[in-house]
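Shown here: the complex without one of its protein chains, the others still in place.
Let's turn to chain A:
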């Protein structure tokens, strides 16, 4: 056919909860993505071939277009996994999204600063998964989002509004108040 279809996008989902893995898998498949779901950061790295120390001779070339991971996991947290991915020459350009049941501003900020593209509050919904498309389509380049919540200018670290459910990173800056513009003050 020669056309790029959604079914070509492969998402690696990482979550220690069996229910959440089933949920995220279904959410992603509904959006026509190919999904591999694993239950730990170590299994994720294994799948990505990172645990095979010699990356050059790693013959298993697995194409992963996006990694979505839970934050709170025993052993390696989602944040640890994010760091390892960003520190890897071969993996650092894969977009990473973090999910968490807890709305903790410092946690969110840390993940976005470390290079996560988005931070989703659990339970993840279809509307959240729809936000993945731009990251998958554009690869590593970032896009400026349409301004929203212009009346909601807040400074510093804030919790995610229950209506927003997600936080996005723009280019190399942080956008905590979700108005589509980089924050000028980061407390």
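Quick notes on this one:
Everything below uses one rule, namely that a contact is a pair of C-beta atoms (placed from the backbone, for glycine too) under 8 Å apart; a residue touches a chain by one contact, two chains touch by 3 or more; residues count from 1.
What we mean here is this: contacts and distances are computed from a predicted model.
Chain not shown in the complex: UniProt lists it as "Histidine-containing phosphotransfer protein", one of "Carboxypeptidase O", "Histidine-containing phosphotransfer protein", "Kynurenine--oxoglutarate transaminase 1-like" or "Dynactin subunit 4". For chain A, the residues touching the chain absent from view are 16-20, 22-23, 26-27, 30, 72, 74, 101, 122-123, 125-126.
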